[in-house]
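The other protein chains are all here in position, but one chain of the complex has been omitted.
Entry: chain A
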Amino acid sequence: MSLPDKTTTMEEAVAAIPDGAVVMLGGFGVPGTPFTLIHELVRQGKRDLTVIKNDANEAGMGVDHLIVAGLMRKLIVTHLGLNANAIAAMNEGRIKVELCAQGILAERIRAGGAGLQAILTDIGLETELAEGKQVIEMAGKRLLVEPAIRADVALIHADCADPFGNLTYLATARNFNPPMAMAAERVIVETERLVPLGGISPDAVETPGVFVDHICPLTQISEEYGVVRR
C-alpha cells in the first residue's frame, strides 16, 4: 500500500473554486499568509468571495489584492487596522465586515474542523460583539452561542509537506493555518518545501494529510513573504 499523491498545480487547484465561495486564508500579518495562492485567486478573477482571515494584511499585500480588485464581498476578521484600503472599503460599504474576537474566531474554526455545531462562551458578553447573538443559560451562567465555521475552501501556507498532505509549519507562521486546514470542504496548501512520503516523521506531523486535498509546491518565495522594513 502507499498513500495517495495530492500534488497539483496552483492553477488547477484554484480553478476548482467557484465564484461566491467562502474562503479561509491562513496568516497573522505576513507569517503564514498564502500570498501566492491569493495571487492565483486574483489572476483567475474569482468573484463575490467571502473571506475569513485574522487580519486584512497591509495595503498592497495579501488579502488587500482581493479588496482592490473588487473580488471580495464580505470579510470576517478580528482586526483590520493596519490596512487603510480595507478600512476605506468597509466605511464606503464596498465590503461587508464582520468583526470577531480573535480566539473566538480561532475556536469557531476549530469547532468547524472538529465536526461540532457551535461553542458556548462568556467572551464578549456585555460588549457590542454580543449584539444579535443567541444567549443561553447553563449552570446559572449566561453564555453566547458562537456557531462553528466551515468554509468551501481553505488556503493554507505550510513550511513543509509530503505528497499526501501531511504538514508542518514554522514559528508564528502557524497561527490560523492548522485550524483552518481542518475546517473546509476543499483544503489547498502552498508549501515552501515538498518532501517524499516518509520525509516528515509521523511524530512531527502537525496537520494530518487526511484533512488536505491539494498540495502545491511553491516555485519561488516572493518579496511579499519577506521581512517588512519598518
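As a working rule, a contact is a pair of C-beta atoms (placed from the backbone, for glycine too) under 8 Å apart; a residue touches a chain by one contact, two chains touch by 3 or more; residues count from 1.
The rule we apply is simple: contacts and distances are computed from a predicted model.
Engineer: Please identify the absent chain by the protein name in its UniProt record; candidates are "ATP-binding cassette domain-containing protein", "Succinyl-CoA--3-ketoacid-CoA transferase", "Allophanate hydrolase" or "PPM-type phosphatase domain-containing protein".
Structural biologist: Result for the unshown chain: "Succinyl-CoA--3-ketoacid-CoA transferase".
Engineer: Decide which residue listed in A:5, A:19, A:48 or A:122 touches the omitted chain of the complex.
Structural biologist: A:122
Engineer: Determine which one of A:52, A:66 or A:80 touches the chain that has been left out.
Structural biologist: A:80
Engineer: Identify the residues of chain A touching the omitted chain, counting contacts across the whole complex.
Structural biologist: Considering the whole complex, chain A reaches the absent chain at 28-32, 54-55, 77-82, 87, 90, 99-107, 109-110, 121-124, 126-129, 159, 170-179, 225-230.
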